[in-house]
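Scroll down for the structure; my scribbles are underneath it.
Complex shown without one protein chain; remaining protein chains in place.
Each chain carries a letter (A, B, C, D and E) given by its place in the written order, and its residues are counted from 1.
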């Protein structure tokens, strides 16, 4: 089952042992990015998962491609050219100290991608699913047009499309985001969002959410999902509900809105190892659940369990099997040693 | 004071920093195994602690022996021959992700041990205590017979015998376990068990225990200890009561049943560093408490504190002094810096 | 704005990954000490921060000086001579296992410092603040006299003086401490103390505090601050209120007593990475707040936030900006990723 | 261009920093094996490189497959089942201390492979080249038959076949080797051997070679290549000429015998980082040169340069580009920094 | 004694243990750049060494500044602004495999520096020496003008000026380099060059040098130094003579041309640990020798010894004392342990 995601993969340089960047004498090296993380997740579920991007023709580009392949992702459609790979530096916080990301992604090969770098007819041939996120369009001048190309071909070919809104204030303003993203919504079947995205990208505000304290109001989420579904006719809306107690402890649950009904998952108290990419595991698991024909509640539980588990795995990419996710989704939360 | 334990010591290869095996670029190396862990605990208490096993004549066998000696364990009766050392791979889990053990212990030197490898008359000469666990007999064809040899000699010499039931479903079925282990019970003075063992190995079921949720019912434990004591005439029954909230947070307490009465220890909320070997530290501390003539409540508190502390120490072997354990057992739970 | 602190900086050798010293095959290397930590904190706040000490003329002395400079501390007045640098070994505990410090600081260059090593007229020229702690006088024979020299010059020059009582039972008895420290109190404008210090060093007992259980009584603290203020006419008294649940989880808040009133900060539940130096960050932040003219409540919140954050940073020295501290002080406790 | 290699890939556990196994507190983790190394080399040359093996269905099997993919090797025909992955432990020697390998590969999934695990018609469909080594047949009972199956299908399909004799005295005797390997020679087009192999596996002795001192006689090599070529009608014979001065310094050159003539490469003085897999890089480079239609001297220089460079790269797998190899082959031996 | 250098300092990310970038799971972190390396060298000689550059206002900029200070370099004149720090990735080669540098320095804060960022009147006030290299001008549009500003002020103030030609083909063509650099020569008192620079930057060709084989002809160097001295009236010309046997073994000597005479140093056979920055240590040592008034032969020996030793120290910055350098310069080449 062929699935395709499109976006940027970056070199990720993180400090070990909760060190601050200022103190670091070494960086742990891995590679990641929103859509690449989804591709890696889907590859591990056993799907034929392709990640489409552009990487420079240097050892760092090679290493990023090798990293994708290691996790089972197919790199056949990766364009190779340009000057550099995007980088992000990561401090993993603890307790009251937030994790901190320093981006150094301007002028990357991907940001300078051209429409002719990607032959969507070929790329989406035989595909069942296409996924992208709201991080991608603001990264480069031609990227909104490349995405538009992809979405049109996807529609022609009957490929299901999912979009994770993923609003990043560093990359564009609300107004810019809305101008680009709202027209894309007509192509989108499955919408994925975390708590800030819907307000910023779709211009629909959520009441009952206080980002500062991390308190959530479940009903507000149901209402807003209903509203966006009405407006854009999504088949599914998936929303993650993160309650941040601290950088160490979070509560985590998800809502899948389908057929006019919200389906809330179990709520997990998580001691965090590495939360980067948890939202992408949610997206990946929701896609997987949709492709497998799970009912909405099972989708919610599966996607909540998958993304809960991602919090415990270092690196952007999850390393998980269907069995492991299903075991947690079925209620085995005790974390007892498996021998 | 000479004490003897018998079993397998394995090369332990664990991933650093909560990585999954799939991601590992290095493994942390240590050595451990149920009875070796008990021997190491007792050596640190200052006893004359001998571990009896069989190791291959190669650098890994040398290293395992060296590791034992480093922790004060005497290796005079270790047989050396055979093809390989048993190995176990360990991922230390976090939060909802369980720790995972991948065993690779088949065909080890120990599993191929022969009765003639061990001269129990010499080994148990002057010994006060002999300890083994239910992991040992299913590991190799001759091992039940070797154990029978040891137990008979122990009985003749008046050596006190303890057994940790330690049922492992990967190694044998309940039926196989019962067939071998139940006849051994007549030699056993002190029985140690965790929550699943009694049902599986002795065929006596515990009500009021839900392994999935990790909830425990103290009275059920008292009842079952009473029952097995009646049946097998044990002097002491020690049971660990683990309540698994997650792979990160557990509640931990123990019960020592003696003279017809259950003695429950303090209950600790533990943030886990490495829980492997905690049960073995409990066993070791219970043996130590018995040899020192502690009263049952003190045995319980000492053994609970020792095994609580083991959760905070990396590796299979505890590194603890009598003073450290007694300090916690006496109620100093605040974890304030000691300068 | 020139600030000066005086004390010992040691080589700190800590075990990685919660290992015990017995197990360690490597030590993480950093440098720290009470007053050096304060100097590093103040340098990061942007002040002209000088640390005064004596270091041996060897690569370890060079490295300690380099470490100070790396964090922005000026080393112009560091005397260089003597035989060795003081060392402390550190095990970072977890859960019920306390962190453990093994000192090896006797005979250090600093402990053998002479009065002629320090020209206080020059050192304090133009300075706004002088800080020292109760750890320094017992370290060497001439140190009480050197401190007395410094305090007299500070008074002449109108330099504000702060003192962190920092009682260490390994270094001297209560009686010895009181004999040296009480006469110094007349020079002190700002007194800093944790819960044991006031009783031991100033001989004034606090009721309502049970160190073993870590329970605190806020009113007792207010009373005692009032009492010492009356007695010694301090401008400000800062007290840290640590509630130790375990070596992993602590509650942390502070009180700033000024103008006859106690000002309590927010109370943080902290998951600890490295708590060494937290009290020094409190001292540094209180000094910074005083120099900036913060009102007492803001001083309390700022100093509580700064020292809360220190618990999450490896090493003795905090790595923090004014902005980061103010963000937490203003209530952003959720630890959400900053991108 | 599709190429296929068949053999075992093992978990490789090596000690860092020239430590002995006895001292190791961690092992560096990678994966390798003779034919896997060839596959990885060919993948990096840009060919469509498939490695055929059998791996257990556990995280270590997953990791081995992921490692192959990372280096660009296709794992489509890897059978998955069985109990364990083969392991080898490696100490990298220095100076007069030899590198030491401890094998622990018995009972591996590969050693228990069955004929029905591999559909050679499918595997070799469209392939240009098939490579195997003399390590494979003695590893398991059915392996000689599986290889025979593969060789027959290769012959039918006109696939070129190369064999690296790779005699390992631990695995079988000369007599056993000859019995199995000599009949395979009729299928072999390109023979690869190091200095001991021809005598042991083909029963043809080389004079003028003193393994103990590492001295070589070039003419003897030419003669023996001529002899085996006559006897078995090989198209090409490739021989590596290692002169071991010590575990740190080796001289390295190769001979390619083709069309009745020996072609000797440049002779390199190598300071060794990791020599494991150098012979496999030679094999891979000879295959690549053959597929590219290089003339015999160019084959020799290219294969010598590739295998020379492998000595400088940690791990079994080379990481090299065609350009890098050609640059050295063309005489750029000075090792000047490339910016 | 105040000395000033001006240029870019980059984040250096190098692979450990001779790994290739493709294989790296961690990078060693340090900071360096041609003129920063000279500044660090001079600081260690005990001079008042200032490095002038522009760094971004982020944790990586902070860390670079901290790194400079750690080595004793003053950062008072460092401008702070812009988007990113320049990065270079480094593989340290071995034997026939060259070290490889991948630059990612475009768009750095330094490359976007403006003339108004640097107040040369203040910066060079009281300075004895100003040093720059040929790497700096091509890095950014305004950099040639900034350098021109600096050189003019230096001339006015009577500051001695040294220039390391340091031609980098990736940054500009010979023609571009000559256009910018030749006019700067009138300000230069001390010229430093390695073997390629003079031809490329000054357009004067050296015969007798074969870069590919690394063979050198001493007379040619003397002639060329004479020629450039005549043409540009340099007080001193310093040339490093690297003979590259391989990436592991180099021969190293230097020539100092002064008063019409060449002065050749001892020639060292070096086993390389990290050769990056060796030329900068040569430059630094030549500057130090000039400031100290060494005679030309002593300058040559001191600078050769300093730069020889740099090859043995990891990182861009040397860590050396005057005593250590003089000891080697005086002939103590045996490397015997110093206790």
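Everything below uses one rule, namely that a contact is a pair of C-beta atoms (placed from the backbone, for glycine too) under 8 Å apart; a residue touches a chain by one contact, two chains touch by 3 or more.
Please read all numbers here as calculations on a predicted model, not as lab measurements.
Enquirer: Quick one: which of B:2, B:70 or B:327 touches the chain that's been left out?
Expert: Considering all chains, including the one not shown, the answer is B:70.
Enquirer: Go through subunit E and note every residue touching the omitted chain.
Expert: Residues of subunit E in contact with the hidden chain: 16, 268-273, 305, 308-309, 311-315, 319, 324, 328, 331-339.
Enquirer: State which residues belonging to subunit D touch the missing partner chain.
Expert: Residue positions of subunit D that touch the missing chain: 17-20, 22-23, 93-101, 103, 168, 170, 211-214, 244-249, 275-276.
Enquirer: Write the list of subunit C residues that the hidden chain touches.
Expert: Touching the chain left out of view, subunit C contributes residues 13, 16, 20-22, 24-30, 58-60, 62-63, 66, 83-84, 87, 89, 91, 100, 102, 104, 106-107.
Here is the rule we go by: only the chains that are shown with their structure count from here on.
Enquirer: Return the chains common to the contact lists of subunit C and subunit D.
Expert: Touching subunit C as well as subunit D, we find A, B, E.
Enquirer: Please identify which of B-D, A-E or A-C repeats the interface of B-C; the criterion is that more than half of the contact pairs agree.
Expert: Of the listed pairs B-D, A-E or A-C, the one copying the B-C interface is A-C.
Enquirer: Quick one: point me to the chain whose Cα centre is farthest from that of subunit D.
Expert: C
Enquirer: Identify the chain pair with more contacting C-beta pairs: D-E or A-D.
Expert: D-E
Enquirer: Provide the C-alpha centroid distance between subunit C and subunit E, rounded to the nearest whole angstrom.
Expert: So the centre of subunit C lies 41 Å away from the centre of subunit E.
Enquirer: Based only on mean CA positions, could you tell me how far subunit A sits from subunit B in angstrom?
Expert: Centre separation, subunit A to subunit B: 44 Å.
Enquirer: Indicate the residues of subunit D shared as contacts by at least two other chains.
Expert: Correct list: 16, 25, 66.
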